[in-house]
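Moving on to subunit A:
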Amino acid sequence: MKFWRIPLDIDQIKIPRGELHIIKERCKGCGFCVEYCPKDVLGISDEFNNKGYHPPVVLKPDDCVNCQLCEMICPDFAIYCLRAEEDQKEVPIESK
Partner candidate 1 sequence: MSIQVKQPVEGEHPMEKLLRMDRIPHIWCPTCGLGTVVTALAVALEQLQLDLNNVAVVSGIGCTGRVAGYMKLDSFHTTHGRALPFALGLHLARPDMKVVVFSGDGDLISIGGNHFIHTARRNVDMTVICVNNFIYAMTGGQVAPTTPITARSATSPYGNYENPFNLPLLAASCGAVYVARWTALHIRRLTTAIKEAMTKKGFSFVEVIAPCSTLYARLNKLGSGLDLMKFYHDNSIIRHGADVREVGIDFQSKIVVGKFLDIEKPTYIDSVNAGYKRAFGDKYKPYGGTHGGI
Partner candidate 2 sequence: MKASKNNVLAGQHYLDGNHATAEGAIAAGCKFFAGYPITPSTEIAERVSRRFPLLGGLFIQMEDELASMAAILGASWGGAKSMSCTSGPGFSLMMENFGLGIMLETPCVLVNVQRGGPSTGLPTLPGQADMMQARWGSHGDYEVIALAPDSPQESFELAIHAFNLSEKYRMPILIMTDECVGHMTEKVVIPPAEEIELIERRYTDKPPGKAWPFELTENLISPMLPLGQGYKFHITGLTHNEKGYPAIDAETQEKNVRRLIDKVNKHADEIIWLEEKDVDDADVVVMAYGISARVMQPAIAKARKEGIKVGQIKMVTVWPFPEKRVRELAGKVKALIMVEMNYGQVFLEMDRCAAGKCRTYLAGHAGGTVHNPEVIYNLIKESIK
């Protein structure tokens, strides 16, 4: 992460982590969540649900930051994100 100047509370920054829950049987395969995830966490799976659609699958679970965009944008209430245990991820600092 590039900073203009190093914030004084840099050691307190915690990147939130999200835990994705996909209700596969509700998914209608629209692809919004896959398309609009800012961290490209999701992908379309090859499996079929009982309606014949391909529900999403979590490709990069570690990258989910709990932004909840997928949860809000899903028209079918088939995916939601819960705040996972906080992780003190190392934030590599580069000052400009």
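One rule holds for everything that comes next: contacts are C-beta pairs under 8 Å (C-beta built on N, C-alpha and C of every residue); 3 or more make two chains touch, one makes a residue touch a chain; residues count from 1.
Inclusion criterion for the candidates: all candidates are chains of the complex that A comes from, given by their letters.
Just so it is clear, the model here is predicted, and its values are computed rather than measured.
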Out of the listed chains 1 or 2, which is the one touching subunit A within the complex? 1
Touching residues (chain side subunit A, partner candidate 1) in the complex: 17-24, 26, 28-32, 35-36, 53, 58, 61-62, 64, 69, 71-78, 80, 84-85, 87
